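Note that one protein chain is taken out, while the other chains of the complex remain in position.
Right, subunit A next:
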Amino acid sequence: MPSLPDGDPAPADGLLPPSVLAGAEDRALSLYVHVPFCSVRCGYCDFNTYTALELGPDVSQEAYHLDAEREVGFAARVLASSGLPRRPLHTVFFGGGTPTRLPAAHLTRILAVAREEFGLDDGAEITTEANPDSVTAQDLQVLADGGFTRVSFGMQSAVPQVLKTLDRTHDPRNVPRAVQWAKDAGLSVSVDLIYGTPGESLADWERSVTEAISYAPDHLSAYSLIVEEGTKMHSQMRRGVVAPIDPDDQAEKYELADDLLARAGFTWYEISNWSRAAQGRTATENRSAHNLAYWHNQDWWGIGPGAHSHVGGVRWWNRKHPMPYTTAVRAGESPAVGRETLDDDTRRFERIMLETRIADGLSIGVLDSQARQQIAPLVAEGLIDGREALGGHVVLTLTGRLLGDAVVRRLVT
């Protein structure tokens, strides 16, 4: 799992500096709830998650919601004590791990506590990730009744061999059924795919995308497989058991996916995310508001072990293992282990890095004069859209999306 960043020590009371108050009224507040449990750890996974065996004493899936609820309460108190105005939550997102390892009733309880502590915006987006294999129609109904509006299924691939390489245990045939249940319960639906798995052919990938489109979700994410150090797959690659990642193959698959999705009525709005008009909502309305909150540098509080938070230019991250995390929240202390306060230059760097990823683009006004000299060459090289540039925005072309980091490196000075 990625190690946590280096940063300053986080204060035990979690209080934020006065600098976070500037412009707070104009920033939406979101909540992320991390559920650090899985039945098995997938070979590629470097997220902060644990199987039952990996947890210590005093930590259990059964009691986890209580600790999460404690941190929700702590969050509300810290934000208020730091002088921030009360802001109802714009979005809530349950991720993992596998949030649906918890009983649906536990998820709705946490949400209920969040609603009590913060309130919810009208039309707030409330999402949970779900395993298409283990979630039931009844679970989905409980979630919908409890206030959830959206579910994101970890489909990854329609090809059993590819799923096996990824250590995913679900039966791909269960995905359409789960998608249908979610729709029946009135939830909007996203599916996640992974491309570039070793051994996955271009035809395999085409099959996965086509299959996912056939379920008619209103949102789809496609992430290239990233193999981080410390994962099982990384060591398999080092030993030559599994073929290494081929960026050219990933580029080809990205282009194929974008083409297939466009033909099925999906439009991209972030490098790895597409949405379409469905279930009475426009494509824009079907974008993930929670993801956009990240890309637009809004405020969010991350609940749970290893979760990251951002409020007004202060970022912090929680203790990674559930044990020390649990100890901190039960003692009424901040479970954060490090934080950083961004200076103006760093905030601008992040803004360039994040906003170039989205279809709405980055305002050229954010760039300094030196970076602006890069605009014309970037247009000439076909990496950013010329028409948008004339309109004052940096918007990546299809080629540019694949070379997004290279573009960012040229725009930050």
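As a working rule, a residue touches a chain if its C-beta (ideal position, glycine included) is under 8 Å from a C-beta of that chain, and two chains touch if they have at least 3 such contacts; residues count from 1.
One rule holds in what follows: contacts and distances are computed from a predicted model.
**Q** The complex has one chain missing from view, so what does its UniProt entry call it, picking from "Leucine/isoleucine/valine transporter permease subunit", "NAD(P) transhydrogenase subunit beta", "Elongation factor 4" or "ATP-binding cassette domain-containing protein"?
**A** Spelling it out: the chain absent from the display is recorded in UniProt as "Elongation factor 4".
**Q** Check the options A:24, A:112, A:137 or A:226 and report the residue that touches the missing chain.
**A** A:226
**Q** From the listed residues A:21, A:112, A:237 or A:251, report the one that touches the chain absent from this view.
**A** A:251
**Q** Among A:14, A:95 or A:132, which residue is in contact with the omitted chain in the full complex?
**A** In the full complex, the listed residue that touches the missing chain is A:95.
**Q** Specify the residue from the set A:271, A:292, A:358 or A:384 that touches the hidden chain.
**A** In the full complex, the listed residue that touches the missing chain is A:271.
**Q** Need a quick check: the contact residues on subunit A for the chain that isn't drawn.
**A** Touching the missing chain: residues 2, 5, 7, 32, 34, 46-48, 95, 222-224, 226, 247-248, 250-252, 254, 271-272, 294, 300, 302, 306-310, 315, 317, 340, 346, 349-350, 353-354, 381, 383, 401-406, 408-409, 412.
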